[in-house]
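Take a look at chain A:
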Amino acid sequence: MTPPDLPAWAAVTVGVLAVAGAGLSFLGAVGLCGFKTFYERVHAPTLGATLGMALIVAASILFFTFAEGRLMPRELLIGVFLTVTTPVTLILLARAALFRDRVERGRDETSGEP
Partner candidate 1 sequence: MSLWDHHLILLPILLPMIMASAMLLFDERRRRLKSVISLTAMAAILLVALALLHESVTGAADGGDTARVYRLGDWDAPFGIVLVADRLSAMMVALTSVLGAGVLAFALARWDRAGPRFHALFLFLIMGVNGAFLTGDLFNLFVFFEIMLAASYGLALHGSGEARIRAGLTYIAINLTASLLFLIGVSVLYGVTGTLNMAEFALKVRTIAPDDLGLLHVGAAILGTAFLIKCAAWPLGFWLAPTYTAASAPAAAAFAILSKVGVYVVLRLSLLAFGDQAGASAHFGQHWLLFVGLATLAFGTLGLMASRDLSRAAAYAVMVSSGTILAVAGVGDKAVLGGALFYLIGSTLACGAMFLLAEVLQRGVDSGAQRERAVFDDEYRDPFDDDERNEPGLVIPAAVAALGGALLICTLMIAGLPPLSGFIGKLAMLDGLVRTIGPASIAVIVGLSLSSLGGLIGLTRLGVGALWARDEDAPELVVGAAELAGMGGLLAACVLLAVFGGVGLSFAEHTAEWLGRPDAYIRAVLGTLP
Partner candidate 2 sequence: MSSNLLLLVILAAPFLGAAVAAGLPRHARTAAAVLSWLVSLVSLVSLAALWPRFADGEVLRLAIPWLPSLGVSLILRLDGLSWIFAALILGIGALVVLYARYYMSPKDPVPRFFSFLLAFMGAMQGVVLSGNLIQLAVFWELTSLFSFLLIGYWHQNPSAREGARMALTVTALGGLCLLVGMILIGAIAGSYDLDDVLAAKSVILADPRSVPALALVLMGALTKSAQFPFHFWLPRAMAAPTPVSAYLHSATMVKAGIFLLLRMWPIFGQTELWYFVVAGAGVATLLIGAWCAIFQHDLKGLLAYSTISHLGLIVLLLGLGSPLGAIAAIFHTVNHATFKASLFMAAGIIDHEAGTRDMRKLSGLYRFMPITGTLAIVAAAAMAGVPLLNGFLSKEMFLAEVVAGSDGHALNSALPVLATLASAFGVLYSLRFILATFFGPPPTALDKVPHEPPAWMRRPVEILVALCLLVGVLPAITVGPFLRSAAVAVLGFDDLPYYSLALWHGFNMPLLLSVLALAGGVLAYALFGKALNNNPRGGPWGLKRLNGGYLFEKAMSGIVKGARWAESRLGADRMQPQLRLVVLAALAAGAAAAFAGGVAIRPTWAAPGAAELVFAVLWLTGGACAVAAAWQAKYHRLAAVVLMGGAGLVSCITFVWLSAPDLALTQLLVEVVTTVLLLLGLRWLPKRLEDIQVAPAELSRSRRRRRVDLVVAAVVGLSLAFVSYAVMSRPMVEGISRFFVERAYSEGGGRNVVNVILVDFRAFDTFGEITVLGIVGLTVLALLRRFRPASDSLPSPDQKQAREREGPVAEGRKAGDALRDTMLIPRVVMRWMFPFVIVLAVHLFLRGHDLPGGGFAAGVALSIAVLLQYMANGARWVEERLLLRPILWIGWGLTIAAGCGLVAIGFNRPFLTSAFQYVNLPLLGRVPLASAVVFDLGVVLLVVGATVLMLVALAHQSLRRAKDDGEPAQAEEGA
């Protein structure tokens, strides 16, 4: 499937970027599962959402740029929008968690120890 005219170094770079990005994302998911409290977990996926995503986007851009023989930076869009929107979810989620802890468990996480 891979177009034959992709230079070897580009092919390898794309592969490495992709694996690195995927690895970071995977790590983020591991963190999501491994951390003990919600407030810790919430940090983990940002690995994938920032650097992991950036690496894979870079891989994709690189690949298509070489494959089509011209600059194809459109995955940048994904990068920008994901960066802008992920915080929205996380902020609301953290706020909701804080509130739920306060109301339902009678704990104010912001004042005491986690």
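Here, contacts are C-beta pairs under 8 Å (C-beta built on N, C-alpha and C of every residue); 3 or more make two chains touch, one makes a residue touch a chain; residues count from 1.
The candidates came about this way: all candidates are chains of the complex that A comes from, given by their letters.
In this text the structure is predicted, and so the values were computed from the model without any measurement.
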**Prompt:** Given that every candidate in 1 or 2 is part of this complex, which one actually touches chain A?
**Reply:** 2
**Message:** Which stretch or stretches of chain A touch candidate 2 in the complex?
**Reply:** 81, 84-85, 87-88, 91-92, 95, 99-100, 102-103
